[in-house]
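Structure first, commentary second.
For this view, one protein chain was removed and the others were kept in their places.
What follows is chain A.
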């Protein structure tokens, strides 16, 4: 017994907190939905929600590691989805490149402003969010656009699984076992020292923005083939879900070396189960946003290590 206690003491609270969070969410909803959480139908819904969150959070992890918060991804996804929808009306196959390119261009512009004009990433992406929200209304002509119905057939279980597994595998390898991920963490740890170690910080940040944009575009495309429509509401919950996933996964706000990829997975799963749990219980999207906002505040007050920040800065 004492040995277990000793081990517990040694285990970092930050490491086990995400697991506890996930387990708490699972137990809470399993009980309060009367055991409906793990039915086949619901697991499908979890997969659908989880796909956005996990893939989104995977891209976000690299930004997070560098200490960049991107608030524009949801709005970017909406614009990309709208662009994909317009392209699909010409030829459905054009939807994929249209979505990804749009995402990359939007995110790339924000990245350039941040890297070249030295505008704080927080400000840049917040402004980006508003601009993209306006942009999507213009592109969609203030209405909801319908994609060719044939595209709905593309949204199959194998496709979902391939994207999920592929995204996770590439994300994990790049984050934990590649020079790229390692360097992102170093930049988040101390940007000036990274620069004086010969790291081209600007290029890495651009890379982060472009990847994030491509992923927002991909998610826009997935949303299109899932719902068959593009609207201004597309992706409206993505930002909060991904940010929450990262925080619930124990990723530090300040970025740096303690950012772990398993946190991305655990946090995303927590958010996916939370979302579908609340859906089963009959909460509408607005109530869900309210709850997620509260969780965000709680998670940030627990995970944001002020004492540590003081040591670093």
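Quick notes
We take it that a residue touches a chain if its C-beta (ideal position, glycine included) is under 8 Å from a C-beta of that chain, and two chains touch if they have at least 3 such contacts; residues count from 1.
As a working rule, contacts and distances are computed from a predicted model.
Chain not shown in the complex: UniProt lists it as "Monosaccharide ABC transporter ATP-binding protein (CUT2 family)", one of "Monosaccharide ABC transporter ATP-binding protein (CUT2 family)", "Anaerobic sulfite reductase subunit AsrA", "2-acyl-glycerophospho-ethanolamine acyltransferase" or "Peptidoglycan-associated lipoprotein".
Considering the full assembly, A:180 is the residue among A:28, A:154 or A:180 that touches the omitted chain. From the set A:26, A:190 or A:291, the residue in touch with the chain omitted from the display is A:190, counting the whole complex.
Mapped onto chain A, the footprint of the missing chain covers residues 173-174, 177-180, 182-183, 185-186, 189-190, 192-200, 256-257, 308, 311-312.
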